[in-house]
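With one protein chain withheld, the remaining protein chains of the complex are depicted in position.
Let's turn to chain A:
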Amino acid sequence: MSEATKPQPQAKGEKTPISDTSYVGIDAILEQMRRKAMKQGFEFNVMVVGQSGLGKSTLMNTLFKSKVSRKSVQPNVEERIPKTVEIKSVSHDVEEKGVRMKLTVIDTPGFGDQINNENCWQPIMKFINDQYETYLQEEININRKKRIPDTRVHCCIYFIPPTGHCLRPLDVEFMRHLSKVVNIVPVIAKADTLTLEERDSFKKTIREELRANGIDVYPQKEFDEDAEDRMINDKIREMIPFAVVGSDQEYQVNGKRILGRKTKWGTIEVENIAHCEFAYLRDLLIRTHMQNIKDITCSIHYETYRVRRLNESNILFTSNPPDHPAPATPQPNGVAAHRSSVE
């Protein structure tokens, strides 16, 4: 590396600047970081939640342009609706231009499919908390691994059926409970059944309902770091939930081969933003905000879980994680328990 002998002009900031005469090389650390990141590889865990038949697996395959979903891995299993919500996760190593990523897609068959759907979000909540718990246990070990494997759910894509009216009670319940523990990205599934006007009014209704119920979906307003962030995220917030169409079949349109759905009245192009908002979703999830999603999971959701868990252990002297979220103010009960146990 011969950068050291080339004199380069430096930017003068309010901080003590390096003088003009020669180059120190501090900004080479960016390159070092990049190298380290490429060597280590990345991890991304995404969960898809929605009723069966909404196109979750197809959307995942479309997003990652390969057969990442559970169904593609188990092609011969007959499709049956499970009696309870199951959690099935599949992992893949994907690579693009030297960047390696371990992608895990977590499927939740059975969600919302029973006659009685009360508390069907609970197994999902438990799974998410279990991942946090595993990470926490590994982190507080004496001899811990160099890189703790990250199985925490970074992002949860929630599929809203395209009724065109409003959110159903199940949707509201689910999002209300889970928006506090994981980043939720709501999408309108099978959006090719809505016209553009229907789509816009549906989205507006959904946004209002989310606001009315105090549900904070990704990107959360409170985690905006600075004005620039807020501006970018406000634009995104104007557009959620994204109306998406998924497809893993290619068709010939205007001489190009593109992903789409062919019907008798036309071909819906998945990546055409005039047709559906898949491209926006893909850009948000993968191209621009993936790191941010991971950071919010690590530093906010996980820390919240950790604080609650450590406080609980302190008070109740147990080491078993709770299956349900702790009561809002554990202190009064906890203190009483403490006193009685000491006596």
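Just so we're on the same page, a contact is a pair of C-beta atoms (placed from the backbone, for glycine too) under 8 Å apart; a residue touches a chain by one contact, two chains touch by 3 or more; residues count from 1.
Following the convention adopted for this analysis, contacts and distances are computed from a predicted model.
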_Leaving aside the chains you can see, what is the UniProt protein name of the one that's missing? Options: "DNA-directed RNA polymerase III subunit RPC3", "Septin", "Superoxide dismutase" or "V-type proton ATPase subunit"._
"Septin"
*asked:* One chain isn't shown here. Among A:115, A:142 or A:227, which residue touches it?
replied: A:142
*Which of these touches the unseen chain: A:87, A:172, A:232 or A:253?*
A:87
*Write the list of chain A residues that the hidden chain touches.*
1, 3-5, 10-11, 13, 15-19, 21-30, 32-39, 42, 44, 63-68, 70, 73-74, 86-99, 101-102, 127, 130, 137, 140-144, 146, 225, 282-283, 286-292, 295, 299, 303, 306-307, 310-311, 313-314, 317, 319
